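With one protein chain withheld, the remaining protein chains of the complex are depicted in position.
Showing chain A:
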Amino acid sequence: MMPRKILLLTILIFVNLICLFYYAFAKPVDSTTLLNNSFKYDGKTVEFQGEAIGEVMKRGKYAWVNIHDGQNAIGVFMKYEDAKKIKYLGRYRVKGDTILVKGTFFRSCKVHSGETDIHALDVQILERGYKLQEKIDMKKALFAIMLFSAGSILIWFVFKNKW
């Protein structure tokens, strides 16, 4: 019986090592690759990484979060519990949280009547987003105020003279 146990243990260690290597070296797939090869990736488990943008749209116990990887944004359907981990969503002056999603890619999802989406199995926040301070360009501001004022006076002149 001993050799059988050793064999089983060896297989287990081997499988674990494969998993370890897979996670250590697996790169998240980018959106262009996914969309250009949508039939190939359809129904497969993928890792997708990018910035959470816009709004979290809650749907019951789940939510839609759109993730932008710099090329395209893809809708990720995740548990609302996972969506709540997201603090910053990308918009003007806000850099959204960088999210790593492990989930199933669907070219045309049956559950969501044809959506191209990812159903999240695991969601990790890789990098917290932040708010950006807007630097006001004073030269531009001065120029804008002058141009706007001059234009407004001239147009007022047109109306006044009923031209």
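One rule holds in what follows: contacts are C-beta pairs under 8 Å (C-beta built on N, C-alpha and C of every residue); 3 or more make two chains touch, one makes a residue touch a chain; residues count from 1.
Definition applied: contacts and distances are computed from a predicted model.
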item: Record-based protein name (UniProt) of the chain missing from this complex, from "Carbamoyl phosphate synthase arginine-specific large chain", "TrkH family potassium uptake protein", "NADH-quinone oxidoreductase subunit NuoF" or "5-oxoprolinase/urea amidolyase family protein"; value: "TrkH family potassium uptake protein"
item: Residue in contact with the excluded chain [from A:Leu7, A:Leu126 or A:Leu147]; value: A:Leu147
item: Hidden partner chain, residues of chain A it touches; value: 32, 35-39, 53-59, 63-64, 66, 68, 72-73, 75, 77, 90-94, 107-110, 112-117, 134-137, 140-141, 143-152, 154-155, 157-158, 161, 163
